[in-house]
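With one protein chain withheld, the remaining protein chains of the complex are depicted in position.
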Amino acid sequence: MTKTPDAEAGFCRPSEERVLEILDSYGNDPQQLIAALLDIQEASGRNYVDRRAAELASARLKVPLTQVYEILTFYSMFATEPRGRCVIELCESAPCHFQEAERVLSWFENALDVKCGETDADGVFTLSRTSCVGACDGGPAARVGDEVFVNLTRDKVARLVKSLREDDPASREGL
Amino acid sequence: MREATPNTEKTVNLTIDGIPASVPAGTSILEAARGVGVVIPTLCDREDLPKRAVCRLCVVECDGGGRLKAACATEVWEGVAVATATPELRRVRKSIVEMLLADHPRDCFVCPRNLNCELQRLAFELGAREFPSYGKELPPAPAVEAGTIARDPAKCVKCARCVAVCREGQKTGALSASFRSASFQVGPPYGDALQDGACVFCGRCASVCPVGAITASDRTDALEAALDRTDAVPSAVFADEVLSGVEASRALPPGSLTPLKLSTFLKLRGFRKVYPRALFSAAAAIFKAETLVKRLKDGSALPFISFCSESSRRFLEIHFPDLLFLVGPSGDPGRLFSLSAKKLLPDGEKILAASFSPSLSKKRDALKDEGGPLDFALSVGELTNLVARSGADLGKLAESPYDPFPLSAPSGAEKDPILLEAAGAIRLLDARGESGRILEEGGKLGERVPLEAAIGGRKTNMLLVFGLGAAHDLFTEFRGKPLPWSYLRVVNCPGGCVEGGGQDPTLVGKRLARGRNVLKTPDPRLAIPPLPHEAAAWDLFRAFKERGGVFSS
Partner (left out) sequence: MSREKRLITRGLGEARPESVSDYEKLGGFAALKKALELPPEEIIAEIKKAKLLGRGGAAYPAGNKWEHLLRIPERPKYVVCNADEGEPGTFKDKLILDKLPLRLVEGMAVAGAVFRAAGGYIYVRGEYRAIQKRFQKALGSAREANYLGRNILGSGFDFDIEIVSGAGAYVCGENSALLNSTEGRVGRPRIKPPHLAEVGLFQKPTLVNNVETFASVPLVLEMGGRAYLELGHPESGGTKLVCLSGHVKRPGVYEIPLGSLTLRELIFDSDFGDGVPGGGAFKFGHLGGQSGPIFSQEKLDAVYSYADLRKAGLSVGSGAVVVMDSSVSVLAYLKKVAAFFVHESCGKCVPCREGNRAVLKRLSDLEIPSALSRSDLEDLANIAAAMSRASFCGLGQSAATHLKTAWKAFPAEFERNLRENAAFGAGAR
């Protein structure tokens, strides 16, 4: 994973106040740790959970840091290093793979100018792979955050990338 | 902590490989099998840890079919016919151990656990043959953490015993079992160094590790170089608890290696002086008694909490910071020996002080004490290395007496009876902690050992706690309430110092299961002594103080 400049800055994304706010919204309940961490990750704007945020969650919820770390490394959706604002995950499971997922991957790589597994220099996009997302009847599928895109053509890929880059959800409707 | 809880009310009858067995309800198939002489192979199972059933070596067939069951985690039931060694089971076990060996390092010759390794034993016993590599990612290189614990992740078999003992046993929680699948790994979170987290270097992880992935650090080479020096006076003390470890690895009959024989060996090997550790234990107790008596007078800061090592303070820092102000000196005799020898003996500046004990945390203490007086804090492994490399047959050695510890003439100061009373009680309790847990009435092993002492005519309660997990439970129980003791001694290891992190791992944990002192049955040298060398200890105490010595730990 290419490291982007502010990963080194020791910046706590999101702010400590926001992290505590999120933890409070779950009643500081240790059972809700996973949901809280997912929200914290989303609020980071860079799709990851900062160490400092993990430490705050650990202290507030009284869950040892060793166990918070286990959660962040066990579950595929979490990252402990900053990724792009948009993480595009292409399904790599067998049904999608054998419906030419590799070709779709190359379309994304070209449109984004990154190789699979990397983040672009502006920190906008990370391109990676994921296990089945349950869209096998429209494969190959790509997941971006909460949204899943199916029946991807080269044109759709281009329009999707543009819409994400411009942060314009409306233009993605029906894609 | 799991101790066997069979229901002695109800009996279950079953067969194991056709052999009839009759055991209390609640017994595991593994235990029932052992009882009739059928030993089912295991790797992740340990009697002193919660069962995890992850190695899958102990799987057995019940009633001729169906899913295989893990014998360690399955309780017997009435009439079951267990098969432990069908052709299929033998193939399955062989496959499993071969899978473990597939990308395991092949450097047994130089591994600290060579000839003492559970994986080696299993490979041999299960007839492992082919174990090609399946292309593992390069694991992190071996490293020694804080000079105390050596970790070699390439050797890890991912049994996660270490995480279990640290989290559920010691309740210290320094290790994570992180990631998934082949990336599954154990270690501090975020790849931190052990010393930056909750680790107190108790070494339980090293004791329970079945292979050479976690071991006590080894300074035998440096020690031998020191012994070769002609300009120094290498001097040693050793705790009697190391004797069993040496016996085990040198195949000597238990109880045959007496302290004075070991003393002979050390002299032969190059130590110029071997002193009786008991003298320094006693003197250390007097120093601690000073702290205790002062606190009793003030009525403040009670109880005096004394851990077996300074590194254990971290335990309170992390888990019970509001109790930190109660911590006082641990009173390591090895450290007192080094301080007093160098200060009081004529050739003090030439002395290289070495202390052998079954402790791992004391290694850490000595190293943290940068430029400190104890040159070598050594554990059982290094002692057995020394013996092995010298080829000595310890059984044939004659005994030779300890060297006297000559002090300048005693100051003539009167003995302080109150101080000595307190010291006697402290020493009694500390010695119990060193020699280990014993059976109480009703067959339970005592985790908390109370002692009622009289100091200056007043009765006072003291407590010894075996293991950080038990200490965690105690402090949790008394959260927000006063702790009703004047002196509270906590030894890191649940079996006592004799089963410390620096002891031979194969000797650790056995006594808990069988409820008796397997290490030295019956071993008079571990009978709790009264404050020995009282006069000499007092003189040492006075002399050290008069020369401006400070023994705060």
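For clarity, chains are labelled A and B in written order, and residue numbers in each chain start from 1.
Methods note: contacts are C-beta pairs under 8 Å (C-beta built on N, C-alpha and C of every residue); 3 or more make two chains touch, one makes a residue touch a chain.
Fair warning: this is a prediction, and the values are worked out from it, not measured in the lab.
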item	value
Residue of A:24, A:147 or A:167 touching the missing chain in the full complex	A:147
Sole residue of B:52, B:313 or B:368 that reaches the chain not shown, by the stated touch rule	B:52
Positions on subunit A contacted by the hidden chain, ascending	29-35, 37-38, 63, 67, 70-71, 74-78, 92-99, 130-139, 143, 145-148
Where the missing chain touches subunit B, by residue	51-57, 59, 67-68, 70, 73-75, 88, 91-92, 94-96, 98-100, 102, 130, 132, 134-136, 157-158, 160, 177, 179-184
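To be clear about the criterion, only the chains that are shown with their structure count from here on.
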item	value
Distance from subunit B to subunit A - Cα centre to Cα centre, in angstrom	45
Contact footprint of subunit B on subunit A as seen in their complex	51, 64-70, 73-74, 80
Footprint of subunit A on subunit B - complex, ascending	167, 173-180, 188-190, 197-198
